[in-house]
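Just one protein chain is left out here, and the rest sit where they should.
So, chain A:
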Amino acid sequence: MYAFDLVKPGTVAEAASALAGGEAQALGGGQTLIPTLKQRLADPGTLVSLSHIDEMKYVRESGGTVEIGGGTTHAMVAKAVADIYPGLADLAGRIGDPSVRNRGTIGGSLANNDPSACYPAGALGSGATIITDKREIAADDYFQGMFTTALDEGEIVTGVRFPIPEKAHYSKMPQPASRFPLVAVYVAKFADGVRVAVTGASEDGVFRWTEAEEALGANFSTDALGGLSASEDGMIADIHGTAAYRAHLIGVMTKRAVAEMS
């Protein structure tokens, strides 16, 4: 990596001001950024570590929602929301491996918006609200394509508020090498409808499979998915999976998630 300065603010306000210059880069759990730096693919000058900000590490339940601080690690989420929102806890508990789960954070994952990350599916599938140091953004407006979000330069994801569904399940087909999702589907059933979010599959990053949402909204069963197939247009094609295979897996993973919830 290139030489850089490391800033360790203790509050969101200090972090925001450290990032204000434009030269600095926020460092969450570092699960993507640190390997990028080691390969000299980024030269941020200053890293602003978000790991020492206590006000970004919390889990709060109130009125049918659970809010999770942006600096909360996957391992902490897996434990702390297990009784509150088991579908999300299960997703967090199956990200990467133990070292990833104990370093990586929900805010970092959502700010990065890797097209094969797990959390974007959980957030979009839940209809969550992304809370930043400046505003609140609905998940439907937040994810704007591969590695692209509604965040402004220097804006920090300080928390995420999830409406708690009646039930939810995350079905993941891992890519053999990275164990990121080759295709994974998050299905959440609310009193007023069903949300289905797909990660790993699309060149545009996480997306909602609206046909499946409508079908499941009318009849929440695997039978309802019988005639549906996701289009292979715009699907990622690489050495691990063709577009046709990924499109096929969307159907399989959705069906399996619904089966787990039935």
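Odds and ends about this structure:
By definition in this document, a contact is a pair of C-beta atoms (placed from the backbone, for glycine too) under 8 Å apart; a residue touches a chain by one contact, two chains touch by 3 or more; residues count from 1.
Operating definition for what follows: contacts and distances are computed from a predicted model.
Within the choices "Monovalent cation/H(+) antiporter subunit G", "Sarcosine oxidase subunit delta", "Iron ABC transporter permease" or "Carbon monoxide dehydrogenase large chain", the name that UniProt assigns to the complex's undisplayed chain is "Carbon monoxide dehydrogenase large chain".
When the missing chain is restored to the complex, the residue among A:13, A:138, A:218 or A:244 that touches it is A:244.
Residue A:173 is the one among A:27, A:50 or A:173 that touches the chain missing from this view. The chain not displayed touches chain A at residues 2-3, 39-40, 173, 176-178, 180, 182, 239-242, 244-245, 248-249, 252.
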